[in-house]
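For this depiction, one protein chain was excluded, whereas all remaining protein chains were kept in their positions.
In order of appearance the chains are A, B and C, and numbering begins at 1 in each one.
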Amino acid sequence: MIDSSIKTVEIKNIKEECKNIKTFTFNSERFEMKSNLQKPKPGQFVMIWVPGVDEVPMSISGVDDGNWKITVKNVGECTNKLHELEVGDYIGIKGPYGNYFSFPDNTSAKIILVAGGFGTAPLKFLAKEMLKNKYNFTLIQGARNQEDILFLEDLEQFDQNYSEMVFCTDDGSFGYEGFSTQQLEKIITKISIKEMKTTYVYTCGPEKMMYRVFEICEQFDIPLQASLERMMRCGCGLCGLCAIDPLGLLVCKDGPVFDSNQLRAMDDFGKFKRDFTGKKIPID
Amino acid sequence: MIDSSIKTVEIKNIKEECKNIKTFTFNSERFEMKSNLQKPKPGQFVMIWVPGVDEVPMSISGVDDGNWKITVKNVGECTNKLHELEVGDYIGIKGPYGNYFSFPDNTSAKIILVAGGFGTAPLKFLAKEMLKNKYNFTLIQGARNQEDILFLEDLEQFDQNYSEMVFCTDDGSFGYEGFSTQQLEKIITKISIKEMKTTYVYTCGPEKMMYRVFEICEQFDIPLQASLERMMRCGCGLCGLCAIDPLGLLVCKDGPVFDSNQLRAMDDFGKFKRDFTGKKIPID
Amino acid sequence: MLEVKISRLELSSPIILASGFLGISSSSMKRIINAGAGAVTSKSIGPKPRKGYKNPSIFEILPGTFINSVGLANPGIDEFINELNEMKIHNIPIIVSLFGETIDSYRKVALKAENAGACAVELNISCPHAEVSSIGINPDLTYSLVKKIKKALSIPIFVKLNPNVTSITEIAQAAERGGADAVVAINTLAAMVIDINTKRPILSHGSGGLSGKSIHPIAIKKVYDLYKVLKIPIIGCGGVSSYKDAIEFFLAGATAIQIGTALYQGIELITQINEDLNNYLKRMGYESITELTGVSHNFKLQEVPDF
Partner (left out) sequence: MLEVKISRLELSSPIILASGFLGISSSSMKRIINAGAGAVTSKSIGPKPRKGYKNPSIFEILPGTFINSVGLANPGIDEFINELNEMKIHNIPIIVSLFGETIDSYRKVALKAENAGACAVELNISCPHAEVSSIGINPDLTYSLVKKIKKALSIPIFVKLNPNVTSITEIAQAAERGGADAVVAINTLAAMVIDINTKRPILSHGSGGLSGKSIHPIAIKKVYDLYKVLKIPIIGCGGVSSYKDAIEFFLAGATAIQIGTALYQGIELITQINEDLNNYLKRMGYESITELTGVSHNFKLQEVPDF
């Protein structure tokens, strides 16, 4: 069983990934958990407490010995304060939570990862694990412009025999001009019918983008795994804030990674979420 | 760490050992303890709850698969009610508690067990374990008369190449006439000086008897392990009722088995105990 | 074997979802019913939307024991009616937990809940954060509130009791006199956790309520005491995480139980407990779980210490 206590740890390292995004490293061994501290898997997230401010969900973007990483976009009060913290400051960790991306049975499967914004964080982690396990994949990263491209250094060091990196920007300042979903379509249409049977798509990013990825995959009958986001209070299946209608699937516990079957059954996907009062509101 | 919860179990078997003493068998697997249920060792005891009556300490007199045994003399309210119980009735178990008899390093050591009354219970368990481990030993059992001799059937089945049984009764109705301590002296005086260096005595029984055993062992410089009894409330080192002056050793936690060094340092040994109020009273 | 009746409410299982757990969306609550719960209780609903306290507002302290200060976050009754309508369609037995800023505001929320199809209301008079926190510790206020609501409604009224009082029986008896159809015991115990590295309380609100395993023996004691003085049924709540905990509540005097915190293990737990309850009843030779209510009171205890 997951330990849902909050443990404070010192920030060990901070790296500026791009203008608004930083990666924080902390040592999870210091949690001093007795047992069930499991090594997080790609797709899982932690609740990050910024003392005196708020506690918010963050995907794990990398794991290395006892060191865990999160990659955070500064979008509001809590992430802003997090960006102000320095090495040696304390943050609180709860988790890791949620399910994780599952790998195709066959390492020779055709794999496409479609990442947008900080959604690249869990997919970079996934890509690293795929490399370790000798899977071939293409990672499509979409961003507004060149400055927003994430993990470029990291990604360039990936073994090119196994991985292909596709970048696209809204303004064409880096890689292709246009959306990542356009690149996805382009790639898929080039796949042979035989290969199509063993093609798998993984996505994380803005929900509207993921919804478009879903539509494309449905069209070509390709199995998809998408990592969703919802407002989270507890992270561990108690508060119900992250429930998705009509099945009541919980993003924190049944997700955050959902497969095509589940996505198909979601009336809310791409359309509705809940705010912190529990009220249903449209996704912008 | 020991689990100090009380679990109720059904009595599986009841055996009348002699007029006033019965052995109760219960299945400890039914405790449904998750982890740390350790197999009890000779010398350890459990707290036995007789629902609606009282809860008292009882040595474990045998262990066999998941079945534990206690051998109970009917001496008062609680043991009386326990003797009235039938197979299928529930009793509560807390423990196993306390330390245990330790074995000599060398299996060829000369070992003498001196048992009196229901003190024979843990020593029979000890003897069984010694046999298993190929130790040689002599078991001296003292009783008032033939009818009070315990575990006769059991003991007769012990491998005689390793074990010798000596019985004595106050009235001479079975075995030697006189006290077990007299037999102990007789045996010891026959031991060669060389052998004396590897002689070990273990005792459990009325404290006055054990005190005499202690005096004999001190005289011949033989290491002794004695299992003491004191009034017990908690059994787990909290209430302090079982403390022995002047070191404050706890019979339930530091004991019940004490060695010569510890016994030597006890002002109370053979003299004082505490009643249920905590008041010090003489041992009769 | 597991059917129970609380006032006019007939439930197929004695397990009810406690307020505050997955009780905001009809979809989650439907899932809970499908898992085997006899009824669900909504998150406590107030007159208007409320975000409650910032995070951290829920975390674990010891295995199975949590602390929370959600601060009655809820979308407000007008918004929540959408969910109630949805549940009416699917015929889900829902108890609406509710609170107000004044006695009159309690009444208004309760009326809206009744009209939208609630099968009962549960008055949360034990929320330490609300303006009305004084109700649950005051027998007179409790009496007045319950009486007012009783007059206004025709569905059963449950009163959720605050354990942080000198005498829970006094409050419960006031609720009974006011016309409560059942009491729910207990809500959380006031507690706090301070982080030794940052030296600050972890919950944004500082203190919160303890729930789960740690409070179970406290809840059992309260139910035992309540059973001695009440005529109306008692719904046991606090730290149920296995059929054993549920049975203990029945033996102490409960007619049904609520489950909350333990659901962090997954809602299949409800299915498991139903099954285990059935097996227990068979093993012990009972025909209905209702036979267990209050049985522990048949045994004489040692009232006076020995001298």
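The criterion applied here is as follows: a residue touches a chain if its C-beta (ideal position, glycine included) is under 8 Å from a C-beta of that chain, and two chains touch if they have at least 3 such contacts.
Just so it is clear, the structure is predicted and the values come from calculations on it, not from any experiment.
Of the listed positions C:Met29, C:Ala182, C:Ile247 or C:Ile270, the one in contact with the omitted chain in the full complex is C:Ile247. The omitted chain makes contact with chain C at the following residues, 48-54, 61-63, 65, 67, 71-73, 129, 137, 164-166, 189-194, 196, 199-201, 204-207, 210, 213-215, 217-218, 220-221, 224, 244, 247-248, 251-252, 280, 292, 295-296, 298-299, 301-303, 305-307. In the full complex, chain B makes contact with the omitted chain through residues 1-6, 8, 47, 49, 51-56, 90, 92, 94, 233-234, 236-241, 243-248, 250, 253, 274-280.
Simple rule for what comes next: only the chains that are shown with their structure count from here on.
Centrality by C-alpha centroid: the chain sitting nearest the overall protein C-alpha mean is C. For chain B, the chain whose average C-alpha position is most distant is A. Averaged Cα coordinates give chain A a centre that lies 37 Å from the centre of chain C.
Centre to centre, using the average C-alpha position, chain B and chain C are separated by 50 Å.
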